[in-house]
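A single protein chain has been omitted; all remaining protein chains appear in their positions.
For reference, chains read A, B and C in written order, and residue numbers begin at 1 within each chain.
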Amino acid sequence: MINYLLFAAKRFLQLIAVVFSGVSVAFFVSHLSPIDPVEAAIRRSTRNSNVNPEAVEKMRETLTALYGVDVPMWQQFTNFWSKVVVGDFGPSLLSFPTPTMDLVLRALPWTVGLLLVTILVTWCIGNFLGAFAGYFQDNKYLKTFGLVTMSIQPIPYYIVAFLTLMLLAFIWPILPLGGGYAIGLVQEWSWVFVLSVMKHAILPILSLIMVGLGLWFLGMRALVSNIISEDYVVFAELAGVSKPKIVISYVMRNALVPQLTALAMAIGGIFSGTVITEQVFSYPGLGSLLVRAVNSGDYTLVLAVSSVAVAAVAVAIFIVDLLHPLLDPRIKVE
Amino acid sequence: MNKLLEVKNVVKKFNTGGLFSNKKLTAVNDVSFTLDKNKPEIFTIIGESGSGKTTLARMILGLETTTHGEILHEGKRVDGNANRSTRMNFMRSVQPVFQNPFEAFNPLKKIDQYLVSTTKELLQIEDDEEVKTIIDDNLQKVGLSHAEIMGRYPHELSGGQLQRTAIARALICNPSLLVADEPVSMVDASLKMSIVNLLQSLRDDFGVNVIYITHDLATAYYISDRIIIMQKGLVVEMGPARPILDDPKHPYSQLLKASVLSIADAGNGQLAPATDLIEIVNRNEGQIGKMRTYEDTRQVREYS
Amino acid sequence: MFKVFSDLMRYNIEFAIGFFLFVSVLIFGTLSFFSPIDPTQIYMLVPDIKPNAQYWFGTNSRGQDLFWQMTFAVRNSLLFGFTVAMMSRVLSLVIGLVSGYAGGWADRILMFVNDIFVSIPVFPILVLFFFVLRDDLTTLNLAILVALLGWAFDARLIRSMMLSLKHREFTQHARFSGMPMYKIVLKEHLPYIMPIVFSTALANMIWSIGIEVTLAVLGFANISIPTFGTMLYWANNHSAMIAGIWWWILIPVVFIAMTFLGLYLLSVSLNEYIDPRQRLRRMGGGS
Partner (left out) sequence: MSDVLTVNKLKAYYIMNYFGTKREVRAVDNVSLTIRKNEIYGIAGESSSGKTSLIKVFAAAMRPPFEIVDGDIKFDFGDVKIDPYAEDKSKVDALRWSHFSYIMQGSMSVLNPVRKIGKTFEDFALKPMGVSKAAFKPLVIEHLEKLKLSPDILNSYPHELSGGMRQRVTIALATVCRPKFIIADEPTTALDVVVQKEVLSMIRGIQQEMGSSVVFVTHDMSVHANITDRIGIFYAGRLVEEGPTKLMFEQPKHPYTYHLVSSIPRIGDTQRRTSLEGKPPSLATPPNGCRFHPRCPIATDKCSQENPELIDIGQGRRVACFHSDKVKPLAEAIQ
C-alpha cells in the first residue's frame, strides 16, 4: 500500500510537471510572438463588434495585469501563474465581463461526457472484439469486421463525422442536426431535458465510436496474435481449458496491460478528435468554445481553454496510470 | 611471480529498488584471487544462478564497475570507461568468450567482420593478405578453416562451430587471458567436448590463462587447475581443483557434488536429494564466517 | 532490398494494394509541376461546372479547375507529411539513440521531457500557435511545430530497442573486437532500428497529414494554399454539400481516403514484415 502511494505520488509529480510545462508553453508562445498580446487582443476583439470604451479600458487593465509587458519576463511569468493557480484567466473579451473560467467550466462537462462515454465504449468493445478476432483468426464475421474497421480507420475523422451527419441527420433525418439539447429547453434535471441531451449526443458519440473502435480493435488483434504463441497460452490449450476462458483470462487479460498504456497515450489524440466532433455537430463543449474563441480573437479564452485542455488530458492520463498496478501484478511499484 | 590479474577484495552491490528505495543486493562479496602470467592455468569459477559468477566475470572484463576492492590487470586498474587506447591495450591481453554463440554474433551480419576487425583494430594490420593469413592461422588452431567460416552468416553454422570461431577470434590478438562465461552450456552434447578440449589446449599449447565460468562440476574437474566455488556472492571454497572436487569440505560444495547426476549406475535412478546437506547449507546461509586454509592449500569458509 | 520489395509485392496483398494506392496518388501529385494554372488564383473559370470531358473534376464555386487544384493539394499535403515525418524521425532517432546509449542522467532527463511531450495534447497547442502567429504560421512553420510535437512516442520505442541491443552479447563481442562505439551503433545496431524508423515514418505521415486536415478544415491554417484540408475548408465555406456541388467534397474525400489507406496498408504490412514473430507466423508456425 505504501508503495502504491509512493507510486501515485511520483505520477502526481509528473502530472504537475506536464500541466506546468504545457501551460507555460502557452504563456511563452503568447509572449515570444512579436505581437503585443494586449493590443493585438483588444484590436481583434473590438474589430467586429461595438464594445463600449469603458470595457476596452477595463480589458486593457486586466490584460496588462495578466500578460503585462511593463515588467520583466520572469515577473510576468510569476504574475501569470499566481493568477492561474487559483483558476483566474481574467475576463473573457468576447462576453465581457464574464470570467473565462466560467465559460470553460460551463463547456467542460459536455466534453468530458462525450469523451468518457466514447472512450469507455470503444476501449471495452474494441478490445473485447479484437481479442476474439486475434484468437479465432478464421472466423468470417470477425474477419469482415476487421476489414471494415481497417478501411474506416485511416479516413480522417472529420470526414467520418461529416458523412455520419449527412446520412443520419440530412438524407435520412432521424436525429437532430446539432447542438447539445433541443433549442428552448431549460438546463435542469428533468426527463425531457435529459432525453434531449441523450438524443443529441447519439450522433457525435456514434461518429467517435466508429473511428475509435477500430483503433482498439486492430491494436488488440495485433497484440493477441503475438500472445497466442506465448507458453502460458499454449500450456492452457494443451490442458484443454475452454476457448472462451483462454481468450478472456489468458489472452485478453495479458493484452490489457499494453492496451492501457496505449489508452494513456491516445487520450491527447482523442481530445483533438472531439474538437472536430463538436464543431461538426455544433456541440457545446470545450472544442466549440476554442474554435469560437479563436475566430473572435478572444485572447484570454483561447489561453484558458488550451490550459484547461492540457490539464484535463494530463489528469485523464494520470487516472489511467493509477490503474496500471491494479491490472498488472508484476509491476514492482517503484 | 608475474601477476597477470589480481582480484582484490572485490564487492559488487546492485540497487534493486527504484528511486525511493535503497534496497541493495550484494552480488559479489569480498572475492580475491591472483593469476600468474608465467604459469598459465585454467581457473574455474563454479556457482549456480545468482552466485555472482557472471558478475565477477563482467567486472574482470571491465563491463561492470566494482563497488569496493579493485581488479588489477598487469598492475593497472581495470576500467571499462578508460580512454580508447588504454582499453585497446587491455583488450589485446584479455578477451571474452560468451555463453550463447548464437547471440555473440549479430544475426544480420556476416561473421567475417568480428575476425577482420579484431585483426585490423587490435593488431593494427592493414594489409588484406596478411589479415587473411592471420585469420586462417587462428581458425586452424580451433580446427576450422578460412573457407568454412568467411562469408557465412551465424545461422549457417552450428553452435559448436560458432563457439570455436569466437575462440579463434579471441586468439587473434594473442591474449594472455581468456574469460569464458559458460561457453558450453548452449552447445549440443555431441559438440560440447570439442570446446572444452580447446580450452585445455589453449593453456597447454598456447600458454593462455583461462577463467572458465561454469555450473558443471564434471567439466570443471576435467580441465581445471584451480577452482573457486561461489554461493550467493561469497566464495565458500577455493584451491586446487581435483582435490576439492574429489573431497569437498564446505557443505555447499558437498551439496553441489552430491547433486551431480551420475551415469555410473544408469537405470537405477539415484534421485534422493541430500536433505541433510541442504539443511546445513540453509542454516549457514547469510553468515560470513571465516576462510580457513588447509594443508593442501585449499581455503574453506567456516562458521563458528 | 529489391528482393524484399518484390517478395512483398508478390506475397503480401496489403502491401501491393497500399503501394499501388500510394504510387497513384504520388504520380497524381507530380502532375502539379505541369499545371497550366496558378492554384492561388480564383474566379478564373466559370464556377460550379460538373465534371466533364474538359474539366475532369469540374470547377468549384471559386472558379478553380478542381483537377489542377487537386494535384497541388496532393503535392502540398504529401510534402507536408513527408517534411514532418523526416524532421520528427531525426529527432526521435537522435534522442532515442542518445537516451538508450548514454543511460544514466542523460537518459532520465530525456525521458522526463519525453513523458511530458507524450502527454501534452497536440491540438490545443497548435491552435494556440495559430492564434498567436496567424499569417506567420506558414506551412513550413507548421511542419516544424508538428514535428516538434510528434517525435516523443517513437523516440521511446527506439530507446527501448537501443537498450536491448546494447545489452546483447554481440555488442560486447564487437567491442572486444576493437570496434569503436560509433561504428557498432552504425553498423551493428542501425540495421535493427532503421526498419522501425521507416515504418514509424509512414505512421507519422498519416498522423501529421491528419492534423493538417483537422486544422485546415477549421480554418486554422494558411487557407490560400491548396491542401487536403483547405480544399475541404473552402467547400464547407461555400456550403458545397447543401448547394449540391457534391464533386467539390467527394473528390478530395476520395483522394484523402486513397492516400491514407495507401500509407496505412504500407505501414501495417511493413510492420508485419519487420516483426519476426509475425514473419514466423506467415512462414507457418516455425519449428
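Quick note on the criterion: a residue touches a chain if its C-beta (ideal position, glycine included) is under 8 Å from a C-beta of that chain, and two chains touch if they have at least 3 such contacts.
All figures in this text were calculated on a predicted structure; none of them were measured in a lab.
Visitor: With respect to the chain omitted from the figure, which of A:M73, A:M166 or A:V234 is a touching residue?
Guide: Reading the full complex, the residue touching the unseen chain is A:V234.
Visitor: What does the interface between subunit A and the hidden chain look like in terms of residue numbers?
Guide: 230-232, 234-242, 245, 249-250, 253-254, 257, 327-330
Visitor: Tell me where the left-out chain touches subunit B, residue by residue.
Guide: Output for subunit B: 48-49, 157-161, 188-197, 215, 217-219, 221-222, 242, 245-246, 255-257, 259-273, 278.
Going forward, only the chains that are shown with their structure count from here on.
Visitor: So which chain is farthest from subunit C, going by the mean of the CA atoms in each chain?
Guide: Between subunit C and every other chain, the largest centroid distance is to B.
Visitor: Per the centroid of Cα atoms for each chain, what is the distance between subunit B and subunit C, given in Å?
Guide: Chain centroid spacing, subunit B to subunit C, equals 50 Å.
Visitor: For subunit A versus subunit C, what separation do you get between their C-alpha means, in angstrom?
Guide: Chain centres of subunit A and subunit C, defined by C-alpha means, are spaced 23 Å apart.
Visitor: How many angstrom between the C-alpha centroids of subunit B and subunit A?
Guide: Centre separation, subunit A to subunit B: 56 Å.
Visitor: Given the complex with subunit C, which residues does subunit B contribute to the contact?
Guide: 61, 63, 84, 88, 91, 95-96, 98-100, 103-106, 108-109, 113-115, 117-118, 120-122, 166, 169-170
Visitor: Please output the residues of subunit A touching subunit C within their complex, sorted ascending.
Guide: Counting only subunit A, the residues touching subunit C are 14, 17-18, 21-22, 25-26, 29-30, 33, 35, 37, 150-151, 153-159, 166, 225-226, 229, 264-265, 267-269, 271-272, 275-276, 279, 290-291, 294-295, 299, 302-303, 305-306, 309-310, 313-314, 317.
Visitor: Can you name the residues of subunit C that touch subunit B in the complex?
Guide: 168-170, 172-174, 176-180, 187-188, 191-192
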